[in-house]
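So that we are looking at the same thing, I have put the structure below in structure tokens.
Here the complex is missing one protein chain, while the rest keep their positions.
Chain naming follows the written order as A and B, and within any one chain the residues start at number 1.
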Amino acid sequence: MTDLLALDDVHVYYGPFHALRGNTLTVGEGEIVSLLGGNASGKSTTMKTILGLIKVKSGSVRFAGEDVTNASTRHRVKAGIASVPEARRVFPQMTVDENLLAGAYTRKDRVGIAEDLERMREHFPRLGERRRQEAGTLSGGEQQMLAFARALMSRPKLICMDEPTMGLAPKLVDQVLDEIVRINKDLGVAVLFVEQQAELALSIASRGYVLATGEIVLNGTSRELLDNPQIQEAYLGKATQA
Amino acid sequence: MLNTLIDGLLRGNVYALGAVGISLVFGVMNVVNFAQFSFFGLGAMLAWFFVAQEGLPFWLALPLVLAICAALGLVINISVVRPLAKFLPLAAMLSTYAVSQILDNVSQIAFGAQFRVFPKVMPTSNLHIGNMRFGTSDVVMLAITAVVMVVMSLFLKFGKIGRAIRATAQDQEAALQMGIPVGQVQHVSFVIASTLGGLAGVFIALYVGVANPTSGLDIGLTAFVAATLGGLGSLVGGVIGGFVLGILEAFGIYFFGDTSREIIIFVILIVVLILRPGGLLGKVPLISTEPLTGTFLGKGRPLRIPRWVWPAAFVVGGIVIPLVANDYVLTTGTQVLIYAVIAAGFTVTAGQSGVLALGQAGPIAIGAYTSALVTMNLHFSFWAALPVAGLSAAIIASVLASPIWGVKGHYISIATLGLGIAIVAIIQLVEPQGIYNIPVPQWFGAVLSTPVAYYLIDFGVLVVTLLVMWRIRRSHLGKVISSVGSDEVAALASGVRGRNYKALAFAISAFFAGVGGSLLAHQYTYIDPTIFTMLMSLLVVTIVIMGGVSLPYGAVVGSIILIGAMELLRFTPELRIIVYGLVLILVVRFRPGGILVRNS
Partner (left out) sequence: MSDVLLQVENLERHFDGLKAVDGISFTVAPGEVVSIIGPNGSGKTTTLNLVTGTIRAHGGSITLDGVRIDRADSARIAVHGIARTFQNGRVFATLSVADNIEVGLHSTLRAHRPFSRLSNLFLLRWIPLIGELFIAIVGTPASRRERKQIDAAVETEIHRFETRLGPRRDDPAYSLSYANRRRTEIARALALKPRLLVLDEPTAGMNQSETVEVLEQLLELKAEGQAILLVEHKLDLVMTVSDRIIVMDGGRIIAEGRPEDVRRDPAVIEAYLGRRRGLGGGDHA
């Protein structure tokens, strides 16, 4: 499998604060990879780095065979990276439809966009019902669906999702995870996603990385991680026994 | 009656054209852009220059003016606004103010400061309905307003770039992640806004018949009120607001006379905002969203100030300077001190309660007039008049401001702006002449009119002010007021009635503004309404922002820099304001949260 995305020895700082400490991470074409880690371990920072929202101090980021370490966010999005940002970040005073169209900003094929819009409404009927509602007044979970659908609108090669299931009802969590698997299978889109519920994450990912205080401390296939006693201790914890 | 109505429509026509651009900038692009006002003046002057000086036909001059405005807008955005906007909305706002100062003054240097008669390029009274006369010029202006409104509304709603402009304004980081070229989109926004500003300026000059580089501010503010009436962000609302304001104003003047114009506008603004807090066509969200980005307050921590600084500053400011400095330095020093008092008192409103009040000149004027009147008519001593001036400013300003505390967001700033202008207008109405021979302070018969005496009085007042502000900041009350500024919804849920505390903060600030006004009055010994301008209000705002908006001692630093720098540059009056603007921009560039606040 060729690497679609490759981070090599990446260091990132917020002012003096060393947020990522030499991380190496890859996502293959058509692969689902999950990123785990406790609070404030640098998961969101990794996502922002991939999207080019934060400058890399040293190390490199490659995407689809191209070195994008210093490329703009726009360039990366055009090259095929889409994002579901942390805390949703829908455009609050724009309608549901306008938010979806904003997701397709880099595309030029009007017909394709219209088709995709229709498909999103099918997959997330709530978004179809609320076309003209301002996104800021949607419920938390509805906004999360919108953020997810908006990312799909750009027909990306890789989607980076920062906690796509946060605030979703259990049934919808399953639906979103199924959807991730489906777009991965049907469209061959690679997915890198942050998920707090490690067990759920590893149930659909083929591989995973574990971050702690800015460093990747573990990585392996989902099976390996699930069997790893450290992971069971830290992330699956008592929750599975309770 | 019909005459008044038509007159109101013509007036409203002008406001409507200005309001469309303002609503676009302030409401849709979500920047408080003072430079927009300068483009009114600039557009008018450029048009005058090309038509009257160079003799170009109007239809050739117009596109030329618009092109120049567009280009200037682009340059401003690239060189100033955009580099600063990354840091803080507040920094960007302050920088637009600096830009507007520079623009106005460059334009004054280039075109001269006097009023120019604008050539009659289109007939202004060749048409009539019944016996009411109006001109081609009015019809053309109406058509332009309508076209701009429709085209821009469609563009924003359905145009790809239009949507990108809105997305960028609402959440820049998310917009980036959609692949929207945020930088370019902002350039486009600025170019559109500047062009519309210039366009409005040209037609305003046509309507008024004269033009002057700084005439933009007055009409601009009225257009701003019109845009607010209609609901910032709604272009159709802006046009309706323009006409509503024009008509009501015309009838108000018909009944109450021309001098009451500003008061009428303020009353209309307040009534509309109370009845419809988001303006006629605007919506206010039921619960404000944006939990962590809500206020305009910046993030950043105050620099840690070593303990020895306080006694050292006290000794230098209170003993060394009065001993060694010459009269010139001392006179400048008193100005610095008075503005420091006003601004330090203002930090609790602007920095803690989160209300960026834009009309502090109002309470300053109340304080000055009260102090002058009670010493002259009631024979109060200066020492008694000083607190009385503060109290009366606090009481009167609070009574006038009492309806506005339920108003939300930007609107509250605009309401306070109107409030400041209205207070000065009322004073103008009652005491148009100005007051002479205000008594100087005395101490047991000794007349204290030397620069050293003034300096020491003002220094003492400042020390007391800082102590009071420091006590408030550290107290439970101070934290409660800050919580209101940080998130009013959450404050309410904690049992904190936001309105009450905003009103209290405003009263505290008005008190110190009144005290400052009193100090000014007894030092100038002469006051009239032209002293208490919009620029004075903005100066107070820039001082607190420069020092770090919630830090009372920051206000002292801000005052030293801004008032001091203005004074240093007195030798070169033309360049003075321009340099002042540049200083502002530089400070904002390197310390966007204020000089005493570490970036974050």
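Odds and ends about this structure:
Definition applied: contacts are C-beta pairs under 8 Å (C-beta built on N, C-alpha and C of every residue); 3 or more make two chains touch, one makes a residue touch a chain.
Keep in mind that this is a model prediction, so the values were computed, not measured.
Only one of the listed residues, B:Lys120, B:Lys157, B:Lys479 or B:Arg570, touches the absent chain: B:Lys479.
The hidden chain makes contact, of the residues B:Leu378, B:Val489, B:Leu568 or B:Leu586, with B:Val489. Take chain A: the residues that touch the chain left off the picture are 36, 38-40, 86-87, 126, 137-142, 144-145, 163, 166-175, 196-200, 203, 234-240, 242. Remark: the residues of chain B touching the chain excluded from display are 286-287, 289, 291-292, 294-295, 297, 299, 301, 468, 471-472, 475-480, 482-483, 485-487, 489-497, 500-501, 503-504, 508, 550, 600.
Keep this in mind: only the chains that are shown with their structure count from here on.
Chain A and chain B have centres, each the mean of its CA atoms, that are 43 Å apart. Those residues of chain B lying in contact with chain A across their complex are 160, 163-164, 166-167, 170-171, 173-181, 285-286, 289-290, 600.
Residue ranges on chain A touching chain B, taken from their complex, read 15, 51, 53, 73-74, 77-78, 82-83, 85, 89-94, 98, 101-103, 105-106, 136-137, 150, 154.
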